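Part of the complex only, each chain left as placed.
As written, the chains take the letters A, B and C, and residue 1 is the first residue of each chain.
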Amino acid sequence: MKKSYTAVVGLVSGFLILILSIMTSGDLKSFIDVASIAVTLGGSFAALVVSFPLKELLKVPKILKLLLNKGVEDRTNLITLFADMAKKARRDGLLALEDDIADMEDEFLVSGLQMVVDGVEPDVIRDILTLRLETTERRHRMGQSIFNKWGELAPAFGMLGTLIGLIVMLANLQDAAAIGSGMAVALITTFYGALVANLIFIPIASNLAVQTDEEMITKEMMIDGILEIQAGTNPRILEEKLTTYLSPEELKILKQSRETAQSEELSYE
Amino acid sequence: MKKSYTAVVGLVSGFLILILSIMTSGDLKSFIDVASIAVTLGGSFAALVVSFPLKELLKVPKILKLLLNKGVEDRTNLITLFADMAKKARRDGLLALEDDIADMEDEFLVSGLQMVVDGVEPDVIRDILTLRLETTERRHRMGQSIFNKWGELAPAFGMLGTLIGLIVMLANLQDAAAIGSGMAVALITTFYGALVANLIFIPIASNLAVQTDEEMITKEMMIDGILEIQAGTNPRILEEKLTTYLSPEELKILKQSRETAQSEELSYE
Amino acid sequence: MKKSYTAVVGLVSGFLILILSIMTSGDLKSFIDVASIAVTLGGSFAALVVSFPLKELLKVPKILKLLLNKGVEDRTNLITLFADMAKKARRDGLLALEDDIADMEDEFLVSGLQMVVDGVEPDVIRDILTLRLETTERRHRMGQSIFNKWGELAPAFGMLGTLIGLIVMLANLQDAAAIGSGMAVALITTFYGALVANLIFIPIASNLAVQTDEEMITKEMMIDGILEIQAGTNPRILEEKLTTYLSPEELKILKQSRETAQSEELSYE
């Protein structure tokens, strides 16, 4: 799968904008405070450990790799693939698909087609694939909810840090000169909490949600295609049905390739 | 489709009201600060780039054109169109609709009627059109969620800018004279964030949502009409059913045209 | 339909309470500021114009008349009406209902019964009436969402006005004497925003929602009644079924009238 670095570019440019903004008005050093990072990130991570099973939290690094995924899957190739298989199946029988399966990478597609070749009943295939789709979705949603929860907890612990700073400062008001710097330090945890939530955690959760939505649509499209092939549907009807999953942009790409291939298809009706 | 400039008028008048309000009380120049714009809009856009696939963000300019759409579709014409086609189909057969299709612009309607002419089974037509409707809706909802997310991120980055300004100011409290102007500058990013969210992003998201709702209803009405024509339903029953999609205002318009056409219709019962 | 002025009484007394509260502690004049009204109400209305099609916003005055509606519809009369029609239909046939229809005002009820008299199939009647119910509900929900959105936008523009006031004041801190009055004026827009949202817009949206819920229940009851009459259900079973839509209070009223009418009914079983 091709990689996309837009998410990384977004993250880096977001940080650069904020750093430049700080440097034009003040001193970057006054925004770096290890204790504040510990309270905001460490504290919110501790609360995250209470919120989720360790097993799910350990998957976070793996989930982060998904951010490099090329957002939208290539559904036009999938339609060509299904149309070809439908023709082959009508010509040579369902067993002839076994060769095609050997070349495929997508595990979901392979398991579905294998059941078709094995002669499993359509209802059972639909049940199993739908269940697999739901299990996958549930697992992905867990990753999103971890980042969403972190996006809620980080500002909360930022505020806790600020409260600690304020209470300490107010309890020692004698030194009027220290009020300003005391409040400045107190506010840094609020700044950290809002920063990591709004630039990192919440956008990552949103990114993962969009990716999961896309993946689910592709998988629904696969289920439809697999069952239509098993039912021996006319390849043109199959293509017509599967193209409904495409966006107008994808549709335009498909139409061009379809026009060149049309003469072939007509002979199957 | 006729254009409507109400959304643009709303945006411009909203800005005018705020600008006048500023000018009556203070100096407009003190509200223009390039660095603050960079933090609020640039920062929130960077977070938006993390949140959504680039491909979707690139559609934003195209989505903005939708704001000029004339909000509500013309459903009364659609009813007359369907009633005419139903009569023709009962008189001359479904194949006679091919001529009508040639003149139509709406791609959804054309593809549905073409399937009727091609003799595709009703269940398959319903499946394909419903799926296409869902795909379209999903794509439109993506556009809305981009603006909604931006409407959340902009105030958050506005607050981040204000926190930066406050921390810098508090760390340099020696110059008491600078406190006021420091806080004024710090508050400008909060102002920007709240402004673009509440006058631009959230209203645009709302506008797109209403338009999508309307479009979906029209498409549901088309599916109903297409399937009733295929089923050979009595044109009067068809009209009765489709008018249920109309608002009382649209209904009034339709009734007038219906009364003049009634004598014709009666002969079909 | 009888009118109810409780909503108006609530609005007026809410304003009186706040005005009295202001007058006991300070000067009412300091709370009246045309520029602040322009920012809060004008600004939020401009954003509302961006959010909704003009066509829907123009219905707002008409929607406001609904606030004078007598909240709960008279469902006990409806049960008596349906029971009478059921008896008549069983005795004289469905065509005999044509006379009753002529006297009715409710358009929904009339169109449903007319289809029964016309001999339209039950499934078609149910489909058409359900669709009409959904279309009506959707239209009413639009009115509610306009007021809900206004209830969100008004405090946001109130805050924008306050930010404008604060920034202007902070940028001109030289005149220490003006700080207090500057902040007082700045806070007035926040006051206006919170006031119109919490006393006017949000309560109106809530009121409309309750009314729509009630109307939908009455319409569901009508669909049930119409279909049972067509099916030739025993009038006593019909009554038993329709009374399930009543609240205990309505049920008590119905029981009294039912007792006097019981001798008649028994003869139909």
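In this text, a residue touches a chain if its C-beta (ideal position, glycine included) is under 8 Å from a C-beta of that chain, and two chains touch if they have at least 3 such contacts.
The model shown is predicted, which means the values in this text are computed figures rather than measured ones.
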item	value
Homo-oligomer size of the whole complex, from 3 visible chains	5
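We adopt the following convention: only the chains that are shown with their structure count from here on.
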item	value
Graph class of chain-chain contacts, one of line, ring, star, complete, other	line
Same or different residue numbers at the subunit A/subunit B copy interface, by half rule	different
Rotation angle superposing subunit A onto its copy subunit C by C-alpha atoms, nearest 5 degrees	145
Centre-of-Cα separation between subunit B and subunit A, whole angstrom	25
Distance between the centres, which are taken as Cα means, of subunit C and subunit A, whole angstrom	41
In subunit C, residues with contacts to at least two other chains	none
Contact footprint of subunit B on subunit A as seen in their complex	4, 6-7, 9-11, 13-14, 17-18, 20-22, 24-27, 30-31, 67, 71-72, 177, 179-181, 183-184, 187-188, 190-191, 194-195, 197-200, 202-204, 206-207, 210-211, 213, 217, 237, 240-241, 244-247
Of all residues in subunit C, those that touch subunit B in their complex	35, 38-39, 42-43, 46-56, 115, 120, 124, 127-128, 131-132, 135, 138-139, 142, 149, 153, 156-157, 159-161, 163-168, 170-173, 185
